[in-house]
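Only a single protein chain was left out; the remaining protein chains are all shown in position.
== chain A ==
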Amino acid sequence: MPVAEPLVRLTAVAAPLLRDNIDTDIIIPSREMKTVGKTGLADGLFAGWRYQAPGSREPDPDFVLNQPAYRHARVLLTGANVGCGSSREHAAWALAEWGFRAVVAPSFNPIFLGNVVRNGIAPVKLPMEVVATLAGTVTLDLEAMTLTGPDGAVHRFALDAEARAMLLEGLDAIDLTLKLRPAIEAWREADRGQRPWVYG
């Protein structure tokens, strides 16, 4: 069962939001998480920065995603430690619903990194001096593990084989894991003998 459209190769506009420590409250404020579900969140994406005032829907023309060149961006460029703060997966859901398929940053908060992979968004780790050159049209190739910048420079990046496979195939990890059920049950059986208090 695919959870997201497979992501193999993408040529798209990359929008620069080059600040460090962009937290998930900024990506989607808590007040914008209005329903018990994973959809309807793109409207609240970056609400605190994207709109003129809290609660308003009047675009702030200075915010990068409101600028004509970046309105259809599908790659987001940020500073270090992107996605820090709350574990809310709504941040990844909002980015995915907007249409983002990649976030490029020098480092990622680990919970956020897991969340974007599980929602079809590639986390691309590149040094800040490279990220700073990428605003414009870029090409992401997950088979070759390269990102080609607007200047034609090709940057290689690393990604766990697991994360890469999930993105390439749009896989549901639960189905994959359930194939390992015999190993899981064997582990539990052995553990029950060693740590009976875990099972109360």
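Throughout what follows, a residue touches a chain if its C-beta (ideal position, glycine included) is under 8 Å from a C-beta of that chain, and two chains touch if they have at least 3 such contacts; residues count from 1.
Keep this in mind: contacts and distances are computed from a predicted model.
S.K.: Which listed name, "Indolepyruvate oxidoreductase subunit IorA", "Response regulator", "3-isopropylmalate dehydratase" or "HypC/HybG/HupF family hydrogenase formation chaperone", is the one UniProt assigns to the chain that has been left out?
M.R.: Hidden chain, UniProt protein name: "3-isopropylmalate dehydratase".
S.K.: In the full complex, which of A:15, A:45, A:80 or A:121 touches the chain missing from this view?
M.R.: Checking the options A:15, A:45, A:80 or A:121, the one contacting the hidden chain is A:80.
S.K.: Kindly note down the residues of chain A that lie in touch with the hidden chain.
M.R.: Considering the whole complex, chain A reaches the absent chain at 3, 19-21, 23, 25-26, 29-31, 33-38, 48, 53-55, 80-81, 84-89, 92, 107-111, 114-115, 118-119, 160-163, 173-174, 177-178, 180-181, 183-184, 187-188, 191, 195-200.
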